[in-house]
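For reference, the structure I am asking about is given below.
What follows is an incomplete set of chains from the complex, kept in their original frame.
First chain written, first letter: the chains are A and B, and each begins at residue 1.
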Amino acid sequence: MDDFSTTEIIEVLGTISFAISGTFAAVQKRLDPFGVLIIAFVTSIGGGTVRDLLLGDTPVAWMRDVNYCLLILVTSILTLFFKHQIKKFKVTLFLFDSLGLGLFTLVGVQKGIIFGLEPGICIALGTITGCFGGVIRDTLLNTIPLIFRKEIYATACIAGGMLYFGMLYFNLAADLAKIIVIVFIVTLRILVVRYKLALPRFGY
Amino acid sequence: MDDFSTTEIIEVLGTISFAISGTFAAVQKRLDPFGVLIIAFVTSIGGGTVRDLLLGDTPVAWMRDVNYCLLILVTSILTLFFKHQIKKFKVTLFLFDSLGLGLFTLVGVQKGIIFGLEPGICIALGTITGCFGGVIRDTLLNTIPLIFRKEIYATACIAGGMLYFGMLYFNLAADLAKIIVIVFIVTLRILVVRYKLALPRFGY
């Protein structure tokens, strides 16, 4: 029960983070209010929707619980109102995107475990849940998805997922392991972008 | 029984409308005959397929009823034969796209009601059913999807969906309500494009 509510809190926080990052990205592209809401919505639910489709857990999550839709709507509208207070626009967008990435990766890994899938597949599910919202957002806004080329985006999710299974293996308390993984993914991503780290490329 | 056949007629008319609009759009881009058929097919079934996937109502509709595939094939071929008779090409494409939008929105809302989903989710399903065929068509043909930026595309679907639930609330006959909603969506979209109405944008 306690474990359930931790995951639920993580899911709510991830939904809020991605709704904010989606709203910021859409405002930057000067979409009309309706377009902004659509992008906020898609960024927030994209990863979970792809995950649920692949698992066959349908109707997908946001159709069964209208509260998530309301949460995204309210978050997006509040973000629009407070956007003039925010100075470092790009940094704020990036921070909330990283936060959502860490939170949703864990939600995806957890769901894979509940479905009885193997650790490698659970990590893939976590990566999909974490990354796809941002990928769809970037594709719709016609920017090259960040996941390809510039940053070690998905790598952070995979490293985080492996760390989580490592900690479970050594019998760490599940709630503590979750918080460590989220902090790990967010920190790793920020460090990578801050110091412009990247994997070497294969030339042809 | 009577209600069922009305929905069925609406679905057939929507399939034909979108097959025509898809054929026109593909011919405009000078695709080969096979490419034209693919685009006509994808435009016609795209919205319903995404809807069925999200609902988990699989195998998706067009796989269970081969008649829809034949209907699209025949419509597309007939459109290719008669295209030289048509003078105002862009206007015709736009009219059939609007007609399909109105018809399919209603089909999607109806399906959501049958699955016992909440009104807000039903309207979202209707919007997805109405819009996604056109979005996939535009994406494949490498034009910016009309849904973002230029027109209040999805807004017409949402307004129509809300009107439908409003009329059901006041106990209007279901068949009459359906026809009113379709006429409303088609008219609203045509008026918006004709008079270049748009929601104001948020600047950064």
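To be clear about the criterion, a residue touches a chain if its C-beta (ideal position, glycine included) is under 8 Å from a C-beta of that chain, and two chains touch if they have at least 3 such contacts.
Please read these numbers as outputs of a predicted model, since none were measured by experiment.
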{"item": "Full complex, copies of the single sequence (shown: 2)", "value": "3"}
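Definition applied: only the chains that are shown with their structure count from here on.
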{"item": "Whole-Å separation of chain centres (CA-atom averages), chain A against chain B", "value": "31"}
{"item": "Chain A-facing residues of chain B, complex", "value": "53-56, 115, 117-118, 120-121, 124-125, 144, 148-149, 152, 154-155, 198-204"}
{"item": "Partner chain B, residues of chain A touching it in the complex", "value": "27-28, 30-36, 38, 49, 53, 56, 58-60, 63, 66, 69, 80, 83, 89, 140, 142"}
